[in-house]
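The complex appears here without one of its protein chains, the remainder shown in place.
As written, the chains take the letters A and B, and residue 1 is the first residue of each chain.
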Amino acid sequence: MKFDTEYLWYETKARRELVRITDEVSRVVERSGVREGMVLVSAMHITAGVWVNDDEPGLHEDIWEWLQKLAPQGPDYLHHRTGEDNGDAHLKSLLVHHQVMVPITKGKLDLGPWQQIFYAEFDGQRRKRVIIKVMGE
Amino acid sequence: MKFDTEYLWYETKARRELVRITDEVSRVVERSGVREGMVLVSAMHITAGVWVNDDEPGLHEDIWEWLQKLAPQGPDYLHHRTGEDNGDAHLKSLLVHHQVMVPITKGKLDLGPWQQIFYAEFDGQRRKRVIIKVMGE
Partner (left out) sequence: MKFDTEYLWYETKARRELVRITDEVSRVVERSGVREGMVLVSAMHITAGVWVNDDEPGLHEDIWEWLQKLAPQGPDYLHHRTGEDNGDAHLKSLLVHHQVMVPITKGKLDLGPWQQIFYAEFDGQRRKRVIIKVMGE
């Protein structure tokens, strides 16, 4: 049984940013030598998400607008009494989930034709981590 | 360590359709011979979801109505400048998540009494895939 773990660090320039990370995940899977298994891709922060969806810029704008509507940025979260101002980022993280499992078949990420893995930063401009853990044979 | 992978194909008659797939997942788990482990059930498309919930027709209608409210079908998504008309289906997929991990104990899906696995099609009427990957011993 083989394992491989890597931590990707991101410090986005904008507060909200979407980073396509399929190639980084793919590289870790290749390095691991795992032919059959799964890879967990999981944000290690509570104000970020990880999802699998389409790499289409118009859709990305739609997603941001939608997330702002369902989990709006605002001054009136109780969480802000702690001095933070990122209440919306926590809700966005809960909404889209902070992790995915990607199947590995014949040594490759077994994704559908349009599936790409994204790291979604909801409260950036500081160093944050994503863990990639491969498990298989 | 044992693995077993199967791709289920679906071509739903309606644009939106809910398909109970517990039996198919269960069959793959039995075939695999895995007694202890996990099975990943994951849509390979970006306009579909996979969830575990109740098999109750009234609830299913409630879920559709709720999804239409939170991620409405509409003509004004930027994604539609590509010629697509399924912006809402991408958002619905993000909302409910596109995958689940089901534990396997003593050779069976270790689900609670009311838990059933569903494939949720948000943009059907074409052939789409779900991957089932069993991993364990």
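Just so it is clear, a contact is a pair of C-beta atoms (placed from the backbone, for glycine too) under 8 Å apart; a residue touches a chain by one contact, two chains touch by 3 or more.
Everything quoted here is computed from the prediction, not taken from an experiment.
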item: Contacting the left-out chain in the complete assembly, out of B:25, B:44 or B:100; value: B:100
item: Interface residues of chain A (partner: the chain not displayed); value: 1, 3, 5, 40, 42-46, 70-71, 77-82, 87, 90-91, 93-95, 97-99, 101, 129, 131, 133, 135
item: Residues from chain B at the interface with the omitted partner, ascending; value: 1, 36-38, 51-54, 56, 58-59, 61-63, 66, 70, 95-97, 100-101, 103, 105, 110-112, 114-115, 135-137
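Here, only the chains that are shown with their structure count from here on.
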item: Between chain A and chain B, centroid-to-centroid distance (C-alpha), Å; value: 20
